[in-house]
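Structure first, commentary second.
With one protein chain held back, the other chains of the complex are shown just where they sit.
Now for chain A:
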Amino acid sequence: MRLTTFQKALWAAAGLACLAYGTWVLVADPATPPRAEAAFRPVFSLPDAEGRIRTEADFAGKHLLVFFGFTSCPDVCPTTLSEVAQVMDDLGPDADKVQPIFISVDPARDRRLGLAAYTSAFHPAILGLAGDEVQTRAAAESFHIYFERQDDAAAPDGYTMSHSPALYLIGPDGDWLRQFAYGTPASDILNDLRSRL
């Protein structure tokens, strides 16, 4: 097969794109905070369990603890939500300055299974949000997080979700402040929050 110059140029462009993407993936390692993005302000517009649209603006003045997950997740999500619940209990009177939010990356199934019953089983303060595909993608991109549906014949309903398991802290002005890696003990999260409240 002989390639025309145009085809060669296309292949070269595709190669460059792959390289650029690879570099971006390496540089944008989600385990490290986004650099040089002090003004980074994640946004979301997602319905709660009652169908009311909630956005980051609703919580101005509060710190947000945001976690992306799904309620059929047996290990990572309960572990993190348990930590968040412990933090909320331990904050005592300062708890009303912090809003924990659980954003579903599996929104259709989570709405069917019951989002509010799940989040409130961990702590009544945790707000569960589950949008449609477009709203969910937009929120995830705004937080610079990754999620993906993975077909798995052995899993319930034939699929499971992989997702960024970190917990994100948003400041009262809406600024991204930091993330807590999966497995950060509640006491560490609590100490960090207390130093800011």
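Just a few scattered comments:
The rule we apply is simple: a residue touches a chain if its C-beta (ideal position, glycine included) is under 8 Å from a C-beta of that chain, and two chains touch if they have at least 3 such contacts; residues count from 1.
Assume contacts and distances are computed from a predicted model.
Taken from the listed names "Signal peptide protein", "Murein hydrolase regulator LrgA", "ABC transporter permease subunit" or "aminomethyltransferase", the protein name that UniProt assigns to the chain not shown is "Signal peptide protein". Only one residue in the set A:102, A:118 or A:176 touches the chain that does not appear here, and it is A:118.
Listed by residue number, the positions of chain A touching the unshown chain are 25, 29-31, 71-76, 78-79, 81-82, 85-86, 113-114, 117-118, 121-122, 146, 150, 154-156, 160, 162-166, 182-183.
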